[in-house]
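Just one protein chain is left out here, and the rest sit where they should.
And then chain A:
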Amino acid sequence: MHVTVNGEVVELSESTPLLDYLISRNLNPAVLVVEYNRKILHRDRWSQIQIGDGDTLEILSFVGGG
């Protein structure tokens, strides 16, 4: 199945809880903000949401900026 993550198509072997996916990508969930199919997803729900075929994720964090 295919999921679009930050504009790139990513292949997933099976539907995965979002939180597990984030951890599998070596991301620190504490500093992230996630948009799931164009809706902001509160971090309380990251372990419940299963990402699957056709989903779109934006995974963002703060960087230096002026």
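Methods note: contacts are C-beta pairs under 8 Å (C-beta built on N, C-alpha and C of every residue); 3 or more make two chains touch, one makes a residue touch a chain; residues count from 1.
In this section, contacts and distances are computed from a predicted model.
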item: Chain not present in the shown complex, as UniProt names it (candidates "Circularly permuted type 2 ATP-grasp protein", "Nitrate ABC transporter permease", "Zinc import ATP-binding protein ZnuC" or "Thiazole synthase"); value: "Thiazole synthase"
item: Residues of chain A in contact with the chain not shown; value: 5-8, 25-28, 31-33, 35, 40, 42, 58-66
